[in-house]
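Here the complex is missing one protein chain, while the rest keep their positions.
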């Protein structure tokens, strides 16, 4: 397996069932990735060390998932100079509105590319799209993916029509 | 000037004062871009034509700004296979909460890389970070940018300290 | 069966249990309709084709149901010159507040007639009311419907009173 | 002038500056309308009388604008069997979120076709679209309107491009 | 049983399990009441008739429970000149935020005495407090109720303490 | 002047411009009232003393206005056995949503009759309605008030109609 | 056992399962505490007595948990001159947004140190941190706690890595 260009990190291992949608799509496109539990608040030094060494390890995009006062993506983006994709995790009390605001409302100068609440599949796809900017073969695969996706919708529509007859 | 790799589009020319923060940072990094007014709702065919021809024109990243039921970024992302960065524009009634939800809460399969409400500077920076994945010289400039940004904060802090003495 | 004047479309076949309330009321009034799965984001070309050919097929009203960054009704309304009724689908994270804002907060020039979250029965009724503007017999049926509805409430009230005695 | 098919009502004369966007578009399409101040709460009997006599007066669509606990559209819809379009008025404290919820979250059986907060222009257009279902000449005018609208966006885009050169 | 001074009405018989907290407390204080299902939207004429005849029937306070675009309390308050207590019913999509805003945000001139979401017990107590203004014996009972309530809390605290030993 | 049956209290003298709408309507109906600044948080002992002595002073209804974590109405209601009307004051940051929730979401056993954000006129009217339960002459005045209010709306509607001709 | 320096109070014994996270962490650090049920609204005199006698009993920090119109922490803070930590309890209707605003939005002059919704463990830790300001041995234990916490995250990350191999 080649050196991974993507890192997927999450604030708690309880986020894994959501984050799996991101790693599944990366697996499907055969793009390798690092996978870590890192907490901006509980393991700040490991998070810091991870962020400042990522470029040297060949990481091109980091996907970070966290809930509540979700600082993980922002803290990594404070050091990592390439794209950070943030996944706001759904929360029991506020539905993930807290996670979303904490991830997306970054100050000017430090962007986090935020996807929807629990939008891990889209985070994976966004990472693939970012890599595809410099990788024509990956870009082609994404075009095919779009076509298959449209086809799947069309087929569902046809099945619905059949059931009515 | 070389062929632009970035396109910046907005739903209404009234969004221009906000969007300028995105084009300013692109100008600062000497990255050229297309600049258009396109409405997902009022000029749907032009928007569609723009999205399906963008790859052929050499566009690598599209920044789309819209407010309210902000569909522009999503509609472009439905066709464009590379990263779309969405800027939710602040609104009079709901402060931009409507624009944010309409931009970020995309269905699985079609991501929009969303920045904060009116976060146009970060949208420009995110586009630069995406291009930098395949452009080491741009990556270096972004590292320098981060350092200068930190320095500016340190200087503000020193000035504050001086005023107290 | 005569050529349908109503089309009912949904962003995902998982919306069908909600959308059924709309088709049930259309069935009850013996108004025929097209029924399709169409995604503004995953099958944009089919959606576009559907919207621009609807008038020619004799469609007078389109009901569109979608959740999250719900662009389906708006995208159809960008092309279809007659009424589009939008049903915001309830969502796990934000309860459908995202769907509602994405459906109702349309820019000036392109209305979507929005009903409540999961308000599919009302969407069907609104389509019937729209058709009734030019159809006196349908209008009469709607007046009868209103009376039966009132009667049903009165009967529930009486049953409640009886239980107390 | 012929007998009006549209009625435009508002909860308070302070809503007039917003409601004017609805009457302007009706004027532009030369569709005549009744215009009244009616309060579901302060003049309930007049509101009730208005709603039950509207069909007999030839009214086909009613546009109702109100803010806060905005009951006007719903109260009219409880009696009027044809489409009621609701405009939630922006409010000082809650931005119109209260008006929106009070207008759109109707119980099954009594729809209100809700437009965005202060979306009076769209309310007017929706009324026109509803009338156009049975009026081919009005439908043609709406198609032209859509084209001009698209053209206006294209022209704004060109002007923006020129300014950059 | 004497003629009831309180009426308890609800928009749907599905609200009964919540509303029972109001009737239970009225039962506990041996205050009789009318109990009806009335819908501002589905049975508007019955609602109107109820509101304008209530004073003549001896009703002094009306408790009205409704959810969503909850207009019931407001519609009754538009006619009834004595206190109307509104109970916003919890809703699936928005948790009752819609019911609360629709009940409490009344325009100047027509108050609704609103209690918390699903706060039926408090609605009953508020009705009792209102009657107690002119009924010293009821006032005394309410003072006793307050004392017992405090005592119950103290006892729970003591039980908790015991468990710790 | 006779002994006041109403007390109007506010958390801060900066609330006076809002609270004036309550005292104005009481003045208009010639109902006398106590007027105090009392803070649940900054002057808790005075607030407590006020609440436990109010019945003895002849107070029948207390109107309490406060903003933010608005505890004033609730704290008074914890001691006062007759109706407490709460006015949530609009706030700079959250528009009064904080004041509203803090006032209305009372636990079972201790109601606060809450009016809309800044709804001081309705608070005054609600106090009058409460007193009118045992005061037929006041009740008559409230019926007249309702009629004049309706008349004022009708006149505004006529003036609007005239302007159009 | 030595005289407790911490008091943990809750508005209802139904809050105990949440509050347990606070007492567990205090137990873990062997810091003793009072534990009471106190209601700002249902047992106001006991609450008041508790607050004004707490300093004399040697209490240094009070943790107060309440939901809805959560006044408990604020009412205690109105009398107690040392830190009050507020835990907003999650609620069925509004998720705890009501509890949070009622606890945190205190007027200038009377702070409540608010933790997240249901954040009882953090409330306990905050109390420990406050005591640690004057207690070097407790401070050391908190430093050790931080290290163990980081270690636990690192271990979870390693376990995740192993599972992938």
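Labels for the chains are A, B, C, D, E, F and G, by order of writing; each one numbers its residues from 1.
Rule of thumb we're sticking to: contacts are C-beta pairs under 8 Å (C-beta built on N, C-alpha and C of every residue); 3 or more make two chains touch, one makes a residue touch a chain.
Keep in mind that what you see is a predicted model, and the values were worked out from it rather than measured.
Residues of chain F in touch with the missing chain: 12-13, 16, 35-39, 42-46, 68-69, 92-95.
Where chain B meets the missing chain, the touching residues are 90, 95-97, 116-118, 149-150, 152-154, 156-157, 159-161, 164. Residues of chain A in contact with the chain left out of this view: 11-12, 39-42, 44, 48, 67-69, 71, 74-75, 77-79, 91, 94, 97-98, 101-107, 109-110, 112.
As a working rule, only the chains that are shown with their structure count from here on.
More contacting C-beta pairs link the chains of E-F than the other of the two pairs E-F and A-C.
For the pair chain D and chain E, the distance between mean C-alpha positions equals 35 Å. Contacts with at least two other chains are made by residues 12, 39, 42, 44, 68-69, 94-95, 97 of chain G.
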